[in-house]
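All protein chains but one are shown at their positions in the complex.
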Amino acid sequence: MIFASDNWAGASERVIEAVARAARAGGPAYGADDLTAAVTRRMSDLFDREVAVFFVATGTAANALALSSFARPGGIVLCHRSAHILADEAGATEFFSGGMRVVGLDGTGAKLDPAGLEAVLARYPEGSSHAGQPVALSLTNQTELGTVYTPAEVGALAAIARSRGLAVHMDGARFANAVAGLKASPAELTWKAGADVLSFGATKNGAIAADAVVFFDPDRARDVAFARQRAGHAFSKNWFAAAQYDAWLEGGHWLELASHANAMAARLAATIEASPHARLAVRPAGNEVFAVLTRDAARRLRDAGAAYYEWPAEDIAPPMRPGAGEVLVRLVASFRTAPDDVDRFGTLLHT
Amino acid sequence: MIFASDNWAGASERVIEAVARAARAGGPAYGADDLTAAVTRRMSDLFDREVAVFFVATGTAANALALSSFARPGGIVLCHRSAHILADEAGATEFFSGGMRVVGLDGTGAKLDPAGLEAVLARYPEGSSHAGQPVALSLTNQTELGTVYTPAEVGALAAIARSRGLAVHMDGARFANAVAGLKASPAELTWKAGADVLSFGATKNGAIAADAVVFFDPDRARDVAFARQRAGHAFSKNWFAAAQYDAWLEGGHWLELASHANAMAARLAATIEASPHARLAVRPAGNEVFAVLTRDAARRLRDAGAAYYEWPAEDIAPPMRPGAGEVLVRLVASFRTAPDDVDRFGTLLHT
Amino acid sequence: MIFASDNWAGASERVIEAVARAARAGGPAYGADDLTAAVTRRMSDLFDREVAVFFVATGTAANALALSSFARPGGIVLCHRSAHILADEAGATEFFSGGMRVVGLDGTGAKLDPAGLEAVLARYPEGSSHAGQPVALSLTNQTELGTVYTPAEVGALAAIARSRGLAVHMDGARFANAVAGLKASPAELTWKAGADVLSFGATKNGAIAADAVVFFDPDRARDVAFARQRAGHAFSKNWFAAAQYDAWLEGGHWLELASHANAMAARLAATIEASPHARLAVRPAGNEVFAVLTRDAARRLRDAGAAYYEWPAEDIAPPMRPGAGEVLVRLVASFRTAPDDVDRFGTLLHT
Partner (left out) sequence: MIFASDNWAGASERVIEAVARAARAGGPAYGADDLTAAVTRRMSDLFDREVAVFFVATGTAANALALSSFARPGGIVLCHRSAHILADEAGATEFFSGGMRVVGLDGTGAKLDPAGLEAVLARYPEGSSHAGQPVALSLTNQTELGTVYTPAEVGALAAIARSRGLAVHMDGARFANAVAGLKASPAELTWKAGADVLSFGATKNGAIAADAVVFFDPDRARDVAFARQRAGHAFSKNWFAAAQYDAWLEGGHWLELASHANAMAARLAATIEASPHARLAVRPAGNEVFAVLTRDAARRLRDAGAAYYEWPAEDIAPPMRPGAGEVLVRLVASFRTAPDDVDRFGTLLHT
């Protein structure tokens, strides 16, 4: 009953075998190998346009590298206040960009809304060098509360951002889960809706360590190879990352993995909704379930070996916020989550 | 006949299997897994003292993270002018440290000498805020020309550095080859000789992507976890790196791999010395051979499929520098280099 | 009727004459002159302990230089959300520190309170490298809403900060006004209450361009000369800044200037309180008055030539926040503000 995080799962067998195969073969260094070329072609096919792809070691690196490519002095990145770039990356965006600021906005369900974005932008009059200048909007999809932005929602926010000259970044550490949940195409959910760059993560969904920055306009990425190199993210054995993506993307494997995780999350949600000792805090759209448990139920589950994280109550607005005797928890399903584990969790919850 | 670089080789079978095993198992994220703990113990045993170990994605990251831990305003890092941190990392040390400067010194055979180090330090009088302040010495061992520093040589340079308050870093991307060549213990070659921190690379010697920063005084490393996180080098699936080191260190596997590479380099050197069309530019001490070939011989080898890099003639001082009709080349042997390939290279060279 | 800002005023005659005198004399460069030494002595006398003093060009530079001296990877600076370092300096602290984050806290009257500080600190568990690590608390005194922290209030906040290992910085762009208003000694309001470093600004209170960073423990300032130099704030003609401070501090001139400004602000406040068309939004403790005017009154004043800034209504909590037909304004008195101007403003306001 491991619901702690999707990054506790190991890797998909196909990915493991691809890495082993590539490691036995070896090949030219720094991306001159065939697998790297193949993945770039796969990505261009997937997104229905020519893209520039940069592998890096982690999702944090992907986000920071992507956002720093838009850095300007006094630059400001806008995101939801729960965003990984603000809450969990120890200032990576600030560091990569030479000191840009990341400003967190409110918004229900870990999602920004157009009015809130407009209101914040109004606080930065153009040309006022004191306040600084917003340069990028970062949207997390699937969000940090397991919700998703639809293509239309991305489009509405991106349009506002672009009208003010901001670039649009999508943190897609769980992009696979968002795509699988929405039945939207990767293109519709990104550049067709106004995104300039995507952190396209595979690590949380079946890869070993595979994160990539995908620029939808390769011309804007001319300095990224330098920025990646100086950040220590240019793999000499670049085929290591490429092999993972190659196997992961082939035949829609990535979406199969994500769909399974999403289905397990839905199964979890159903059993929570049916329990007298728990309720959903947020309606899940992907592979994460945020639920309010009674403290008794939470203790019972822990004692039985369930692994999950408690979550700050403030991340949920009233009336869904946990009350006295309750606790907010995050339950994450992965490509490896077994239905039996979910059902056992449910049984314990209903007791 | 691949002598282009040791990072063209794939990975050792034991490493591959260890990664596959770990990937099938999964485990807690961000270094809370058993393999990470096991490798820290192995490293402490290997170096004969308690060490702090930080995995990162590349040797560049290891160097920059290590050196940035000594950053101070106006800080200067001294190294040989051929050092990887100066020549090949696109300014990673400068970037990680918020703008420290890397200053390259001359020295025969890509090695610094005590007199040269003293002379450069004299140019930075203490407390003079205009010139900046040297904060660290970085030694590459095995060097960029395939030579090595002995423990005594490291000790002499480190003593000078420490007398001026500088920290001592060792870039050990090919530390295994140096240890294998010198028959010195890892401790003797590092902290016992005055090194504070080691970039202990496995990638060039049989791993897939495994680089680690080893601090010999864990107390000096208190901020490194933060620095690694914000640089995007904190792996969620840290067991991926740990599994590689675990297999690589077990039973001296790392030294077996390096010894083979060194032996193949020695075999290459012998055949070069015996050839009328080539000569050694530097006497090799590890797995890299720098040789001067006639242009005819070089062409013949290329045509036969030999892969290697030409090297800037300026890196070699007269009288060994290539003359008219000659070319300097670097030949790198790896854990996978086959004696037959070396012999075929030799045959072609003697023709 | 210039109430736009205290930095619209020119300079005090004594300061002007001191600069002219020094400029005619010239002298050794980079702080080796007699005036620089004299000011350091004056500052040590003033603060009743030996201090280290660094002149810089602006208050922004003073703040950023001071705070960056405590920089650590993943570092976080806590301050009030209205603080100049967060709202008006285009990311200077982030820039000087290589990417630290500045986090703004709520608090009535632009002042932090102990409970709020404790609550925020609790969000950063020690050793958690994801969230980052708070390294400094920055208090603005006089605050951005014209209120002041008493020595006891500084002490309560500093004690919390220090218990968590944070350094304590005071942004004293209007420190003179705070001291003049509180009748506390400079020592009581700073290091005796727990402050480590003060941005001690003279520019807003009668100097031409004079800002200084004062470290209360000179040992913690060992790298500041380097940091100042690389930030381009080491004046070759350092006597230029020293001359200003010398004249400004001599005989309590700085407090005379500040007391006048404070008295003029009090006079403004009195006339506002007595007006049917205006009310105080905050009770002033120094030289700034935040008032709510009817839009009619505001227009009348503008038309008559009054210069002042409208202020964001959100900076004032209900019930003092301006309602329909009202506007929040900031009125700043300076060492040069004439009673007649205040009275004329009052007359216009009462009409």
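Labels for the chains are A, B and C, by order of writing; each one numbers its residues from 1.
Just so we're on the same page, a contact is a pair of C-beta atoms (placed from the backbone, for glycine too) under 8 Å apart; a residue touches a chain by one contact, two chains touch by 3 or more.
Fair warning: this is a prediction, and the values are worked out from it, not measured in the lab.
*Asks:* Identify the residue among B:D6, B:E89, B:D223 or B:D246 that touches the chain left out of the display.
*Replies:* Hidden-chain contact among the options goes to B:E89.
*Asks:* Touching the hidden chain in the complete assembly: which of A:L35, A:A83, A:A227 or A:A306 does that?
*Replies:* The one listed residue touching the chain not shown is A:A227.
*Asks:* For the full complex, which residue in C:F70, C:Y124, C:F175 or C:F226 touches the chain that was left out?
*Replies:* C:F226
*Asks:* To test your reading of the contact rule: which positions on subunit C touch the chain that is missing from view?
*Replies:* Considering the whole complex, subunit C reaches the absent chain at 4-5, 7-11, 13, 15-16, 19-20, 22-29, 56-65, 89-92, 94-96, 203-204, 208-209, 226, 229-237, 240, 336.
*Asks:* When the complex is taken as a whole, what residues of subunit A touch the one chain not shown?
*Replies:* Contacting residues on subunit A, toward the hidden partner: 68, 72-75, 97-99, 127, 129-130, 132-133, 223-230, 234.
*Asks:* For subunit B, which residues lie in contact with the unshown chain of the complex?
*Replies:* 73-76, 87-91, 94-102, 123, 129-132, 312
To be clear about the criterion, only the chains that are shown with their structure count from here on.
*Asks:* Which chain wins if you rank chains by how close their C-alpha centre is to the centre of all protein C-alpha atoms?
*Replies:* A
*Asks:* Find the geometric centre of each of subunit A and subunit C from their Cα atoms only, then give the gap between the two centres in Å, rounded to an integer.
*Replies:* It comes to 41 Å between the two C-alpha centres.
*Asks:* How many angstrom lie between the centres of subunit B and subunit C, each centre taken as the mean Cα position?
*Replies:* Inter-chain centre distance comes to 50 Å.
*Asks:* Which subunit B residues sit where two or more other chains touch them?
*Replies:* 226, 229-230, 234
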